[in-house]
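The complex is shown incomplete by one protein chain, all other protein chains being positioned as in the whole.
So that you can tell them apart, the chains are marked A and B in the order they are listed, and the count of residues begins at 1 in each.
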Amino acid sequence: MNWDRRAFVKFAVGAVVGLHASPLIPKLMDDSAIWTQNWSWVPNPEDGGLAFANTVNPATGTGVRVRLIKGRMMGERIIRVEGNPEHPLSQGGVVPADASAVQLLYNDEVRVAAPLVRDKKTGMYREITWQQALDMVGGKLAELAKAGKAHTVVALGDEADSIHGQILSRFMAAYGSPNLAFAPRADDTLALAAWALTGQTDVGFDLMNASYVVSFGTPLLEGFGAPVAVRKAFVEWKKSKGALVQVEPRVSVTASQAGTFLACKPGTEALVALGMAAVMAEQGLADESATSAYGYAEFKAALAKDYNPKKVAELSGVPADKIVAVAKAFAKSPKAVAVCGPGPGGDPGRLADFMAVMALNGLKGNLGKPGGVAARKPLGLKALGEPANVDKPRLDGGKKGMKPANALALAQAALAGQPYKAGMVLVAGGNPAYAGPQAGVMSEFLSSAPFVVAITPLLDETAALADLVLPGTTFLEGWTDCRSSYGSPVSSYGLARPLVKPYAQAKTVGDALLALAAKLGGAVAGALPFASVEEALKAQTAPLGDLAELAKKSYFVQDKPAYGPFAFKTPSGKLEFHSQNLAALTGKNSDGAALPHWEKPAALAHGDGHALAMAAVPSLRSATGFQPLTPHMLKVLDGNTLRHKDELVVEINPKTAAEMHLAEDSMIVVTSAVGSVDARVHLYAGAAPGMVFMPTGLGHGAVSDAYTLGKGGNFYRVAEAAADSLSGLPTWGLTRVTVTKRG
Amino acid sequence: MSANKGEHRFGMVIDLDKCTGCGACSVACMSENNIGTLLDETDKIRSITWLRVYQIDNGKAFPDTQIAFIPRPCQHCEGSHGHHTPCVSVCPATATDYDETTGIVSQIPTRCIGCRYCVGACPYHARYFNWFDVPWPKGAERGLSPFVSPRMRGVVEKCTFCYHRYQRAKNKAFLEGGSVGEKDYQTACTEACPSGAITFGDLNNPKHKVHELAKNPLAFRLLERLGTNTKVYYVSQRDWVQRKLDNYLAGEKLPVKAAS
Partner (left out) sequence: MDDSKFWPQGVKRCKPGMFIAWLLLPLALGGWATLSAFLCLYKGLNQTNMNDYFAFGVWIVVDLAIIALGAGAFFTGYLTYVLRRHELKNIINAAVIIGFICYSGAILMLGIDIGQPARGWFGFWHANVHSMLTEVMFCITTYAIVLIVEFVPLILENRQISKVPDLAIFAHHLHRIMIVFAATGTFLSFFHQGSLGGMFGVLYARPFAFRTGYMIWPWTFFLFILSAIASGPSFTTLIVMWTEKMSGRQLTSHSVKMLMGKISGFLLIFYMVLKTADTAYWANVTLPNMGLTMGDLYKQGPYGEWLLWVELGLCGWLPAIMLMFQKVRETYGLLALAMILNCSGAVFNRFVFTIQSLAIPVLPFENFASYLPSWQEWGISAGVIAYGLLLFSLAYRYLPVFPQEAELNK
C-alpha cells in the first residue's frame, strides 16, 4: 500500500467510522454501566407487598408503627420502626432507640440463635437443643431444691410489672427463693416518696397542663419517662408560654431550653427545693391545704432552721435571691409543678430528694389539680396474683414484703457468702454485667457464681459470663407489655405482639420460664397455669377486652389525668409532712428523719482524696442502663463524644481543666473507688467546675457488634453505687473520682 | 426570588427552639434510606449522615453557657436562577439534578462517577462520598427498605427529601385521582421528630403549613448571604443562634425582616 496523503486520510476516517459503526462502543458502555451498578456485595433488598402494624417499644414507652414487606424469597420482614401517629402520648414521634430497633432484630452476628452452653475455661459456646437446655436448668433447680438450697437461687429481671416480670416473680416464689431483684428504677423511688407523703404510690406530673415547671436535676428532654410523650408535652406546654426552671450542675439540653437555669453544686438539687419550700412557708405562700397538713408546723420550723435561702445558697451555690424569686414565681403561678426523676445515668434517685420535691408540690397545693401532681387511675388489669411468701432471709437483708430488692446488695452478700452463697443465678432480661448496678461487682458475681443462666436476645456482656445462654426475643418478635411510664400523669398500657417469626429458636423470657415450670412440675407449675405468655396476657388483660383486638391497637391510654380531691391513704388521712408511713418503715420517728430533708450525698462525703464529682451525660442519642446502643445511635453521637477512634471523651469545665493542667484532648484516667477508665478531655464550658461528665452506653467489649465494640469506656464500671439510706435502692448519680494524666 | 417553573417548591421549616438534639430525625432518615454504619464511626468526616444534627454554643462561660442544635439535611438550594444549585451546576455527569417541578435536588448514585466536585461545592457538608463499601452485618439485608437502593462505594449520596415517598404519593394520587396532599408526602425525619420541630411541605402552596412558617419574621436560612437560595428555613428567637448561622461583618446588624 502506498501511503500518500489521500490513503492516510482514508485510513483515519475509515478507522473512526468503522469503530463507531461496530457495536463495540455501545456494548462496552452499556456493559460497563450495568456492571458498575451490580456489585455482588451490595445488598439488593427484595420488594414485596407493604403492610403496617402497630406495636409498642417497652424500652422507651413509645407507641410505634412498623413497616413490613412480604417478599417471595425472604418472607415477611420488618424494614422500619416509625412513630404511631394515633398513639395519644407519642403522636408519631420516636427517639433514636425506637427508630433503630430493627438493627437489633436483624444482626446474625450478635443474635443468640439457639441455646448455648459455654465452656468456662475456653469460653467457647456449644449449641444444644431447647430440650437439653431445659433438662439442664431443670435438673440443677431440682437438685438445689432437694438439697434444701432453693433459696440460694438468685434471679435478676428487668421490669417487675411486665408480664415477664410477673411470671418470674411467681416462678421464684413458688420455687422457694426470695432472691429476686429487678433493675432499679426511679418509678420505685417516686412511688415510695408519694407513699410517704400521701399514701398513694401511683402518681405522675401533669406537665402538659402546667404553666410553671421546676425540674430538679431531671433530664426532662433527654430521656425522662416516656421520652417522646414528655417532649410532646413540653412543646405543647411551651406553646402556651409555660416557664421552665432547671436546677442542675450542668448546662444540659433541658437547662439550655429552660427559661431559668439555676446552676447548683452536684447533689444539691433537692436542697434548692427545700430552700424554695422555706421561702414559701416563711412568706405565707403555702397553700392552705398544706398549712393544715399533718406535721406542717414541724416542717416549717425545720425549713426555717436548716433550709433558709441563705444557708441553702451557701451549700448549693445558687444565689439566695434567685431561690426566693423562683419560689415566689412558683407559688404565684396558677399551675406550677415541681419535678423529680431518674438521674442522668438512669439511676433511681434518692428517696429524701424525691420527698423534698413532693413536699414542694404539697406546699403548692397542686395535688390532684390540672398542671400539678396526679394520682393515676388504676389500669384495671387482672393481676396474675400475689406471689407466695418465701420464709427465708433475703440475701440483701431486705424484709419480707418490702419491695424492691437491691440487686447490688444481693450480689455483694452472695459474693461474701453472708448469709449464704448463691447456688445458681438466672438473668431474665437486662445486662447486669455491663450496666450493673456497679458493673464490676455484678461481673464478679456472675463469674464466680456456680451456674449462670441468661435469657437474652443478644450475645452481650452478661451472656459472655453465663454458663448457659438461652435465646431471647426483642419486642418485635414476641409478646411483651409495659405499664405507664415514669412521671406520666395518665395510666397507660402497651402491648407488643410477635410481628415476625422469632429469630431462629428465640423465645420470650416468659415462655422460657413457663417451659421450665412445666419441666419442674409441682408448686412451680401450679403457680403458672399458662401454656404461653399469650395466655397469661389474655388473663391479665381480660378487663380491657379481647387480647387480639388490644394487640392490634397495641395500647390502652387513659384520656386525661384523674383530677379532683386527692385520696390520701396516710394514717392521718391527710397530706403528711411528717411521714408516719416512712417512720414505720425505717423505725425512725424523731430528729426530723421522717420529714422531707436533705442529706449530703454519700459520694460527696467520701474523704479519700478523690477530687472531682462524676456524673453521666444524659442523651437520647446514647443508651442508658442495659439498653443496647444500636449502630445508628452510635452514628448520631456527636463529634465531641466520638472524637477519637475507640476513646471515651469526658466533659470538663475549661477552668477546672486548666487548674489540673489539662487541655482539649488530654489523655486521662478517671478513677473511682470501684474502677477506672481511660478517657480524653473535652473542654465544655457548660460543665460545672469541679466535675467530670461521662457519656453512657459506650465501652462495650467481648461479643458486642462490630460497630460498638471497643468504642469508648463504660460509665457503669466507674460509677459507684451506694444503697440509698431510706429506700435501700442502689443509686449512682454521683461518684467521687480522681483524674490523672496518662501517656 | 424563586425561579421555579413548576408548581411545587418543597421545603422545610425547622424550629430550633423546639429541637432538643435527640437525633431521632437523623436515625429515622438512616432507616428510611438504607444508610449503613462503618466500622469506625468516630471518623465523622467519612461517616454518612444525610441529616446531621450539629451542636453549637453561645461561647459564654459557666453558668451562662447555652447550647442549641442545628439539624442539617440537604438545603435543596435553588441558587439565583432556578437550577443554579452549587452542587448541581458543577456535576459533570448529571448525577445530581434540580427538579424544576418540585425544587428537589436529586441524587442518582448509579450515575455518579465519584469525582466529588459536588462535595467541594456544597458549603453545608450535605454531600457524602462512599469511601467504603458498607460493611452490612450478616442478616442486616432483612431490615433494608426496597424503596431506596443501597449504594456502592465510590459514589456520592445525600438527602433527597425522601423523593421515593413523593413518587409513591404521586403514583397513588394518579391511581386514585386527585393530587398529592400535604399529609401524603412527608419526609421520614419530619414524621420522626418527637418535638415536632420540623415542618415539611410545599412552600408555594398557601394551604401548607410551611408557606406561612417560612414568612415568620424570625425565619432565616443557613448561610443565606452566599446566595444559595435554600428551601430549608430555620426559626429561632435567640439572637445568638441566628447570628451563628451566617457570616456578619463586625458591627453588622442582623437583617430585620418585616413581620408578615
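Structure notes:
The working rule: a residue touches a chain if its C-beta (ideal position, glycine included) is under 8 Å from a C-beta of that chain, and two chains touch if they have at least 3 such contacts.
The structure presented is a predicted model; accordingly, all values stated were derived computationally and were not measured.
The chain not displayed here makes contact, within the full complex, with A, B.
The residue touching the chain not shown here, chosen from B:D184, B:E212 or B:D246, is B:D246. One of B:G139, B:G154 or B:G181 touches the chain omitted from the figure, and that residue is B:G154.
For the chain left out of this panel, the touching residue among B:V90, B:A173 or B:L218 is B:V90. Within the complete assembly, residues 43, 45-46, 54, 56, 70, 77, 79, 86, 88-95, 111-117, 119-125, 127-133, 153-156, 222-223, 225-228, 244-249, 252 of chain B touch the chain that is not shown.
For chain A, the list of residues touching the undisplayed chain reads 1, 3-5, 8, 29, 32-33, 35-36.
As a working rule, only the chains that are shown with their structure count from here on.
The mean-CA centres of chain A and chain B are about 32 angstrom from one another, to the nearest whole unit. Per the touch definition, chain B reaches chain A in the complex via residues 17-18, 20-24, 26-28, 30-32, 34-35, 37-44, 47, 49, 53, 55, 57, 59-63, 65-69, 110, 133-146, 149-152, 188, 191-196. Taken in their complex, chain A has these residues touching chain B: 36-37, 39, 41-48, 67, 69, 71, 74, 77-83, 85, 90, 92-96, 98-100, 102-103, 105-111, 221-222, 227-228, 231-232, 234-235, 238, 251, 253, 256-257, 261, 263, 619-621, 631-640, 642-647, 653-655, 685-689, 705-707, 711.
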